[in-house]
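A single protein chain has been omitted; all remaining protein chains appear in their positions.
Right, chain A next:
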Amino acid sequence: MLASIIASGLAVGAVYALIGITYNTMFATSRVMSFTAGQLGMLGGVFGSLFTLRLGLPILPALVLTLACCALIGVVTEIVAVRPVLKSLDQHLYVLTTLAVALLIQHMTAMEWSTEPQPFPRLLDLGSGIWDEKYWLPVAVCILTILGLEYLYRRTLVGRAFVAIAEDNFAARALGLPERNLRIASYALAGAIGALAGFAGGQLLLAFFANGPLLNFYGFIPVALGGLGNNRGAVIGGFLLGLFQQAANFLVGGIFSSVAVFTLFIIVLLAAPQGMFGAQAARRV
């Protein structure tokens, strides 16, 4: 039982962590919590199934196309739901606009794809039991993604520009950084990361339009637990959430496990409002 809890807990935790990173990537350059993150994860599964099973493409081209499509949707989100409300961030209008786009994506998927879950293919056909690829693949992809992002942010010029925008938007613009282009690029990157979450977790979650709200909710928890904008915190928060959720599933059953998860979430936020790994924000008085 313990092995099963760990295998499935880490797998769903990795998917939640990747959605958390999607939230963070969009937040870093725009200060907007875009509620399209979960839908991008859902689309990763749907596009993956579409390109591989319906259109018969090999896995690699299907993955590339999935990432490209979701990156494009990320860019469209930036243009239609984020950019128009950036001037009035304090009014939190982005909640409305990004939720509207999320709903649009979900309903379009329901109409054009299916309201029933559709199969997702075996990707590598490796492993069985608790070593089945559906458990370890999301974990591996999550680790590779966080390593890739660390490399991007620390070793590349574009990555450093992202960090500069995230640290101080005004100063970065004053230095001549193309803030708008970098923001568009970060939304494209977030779209690709969300797609990766859905693609890697497709065998667990299936290609199902209703996965969007689920990932939106459970992907937000690692962000809150790990500290807003902190990717390493989101990864640790995601894995902890997955393990706790699966343990609660085993111990108290499906319905009550959601209650247990949200109870723990509230307790953690009461104890550490900035998240477990977030720094206390200094406020000038």
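Operating definition for what follows: contacts are C-beta pairs under 8 Å (C-beta built on N, C-alpha and C of every residue); 3 or more make two chains touch, one makes a residue touch a chain; residues count from 1.
Definition applied: contacts and distances are computed from a predicted model.
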Absent chain [UniProt protein name; select from "ABC transporter substrate-binding protein", "Pitrilysin family protein", "Fe-S cluster assembly protein SufD" or "Hydantoinase B/oxoprolinase family protein"]: "ABC transporter substrate-binding protein"
Contact residue for the chain not shown (choose from A:80, A:99, A:177 or A:206): A:206
Touching residues on chain A - with respect to the absent chain: 1, 4, 8, 11-12, 110, 115-119, 129, 201, 204-206, 208, 210-211, 214, 246, 249-250, 253-255, 258
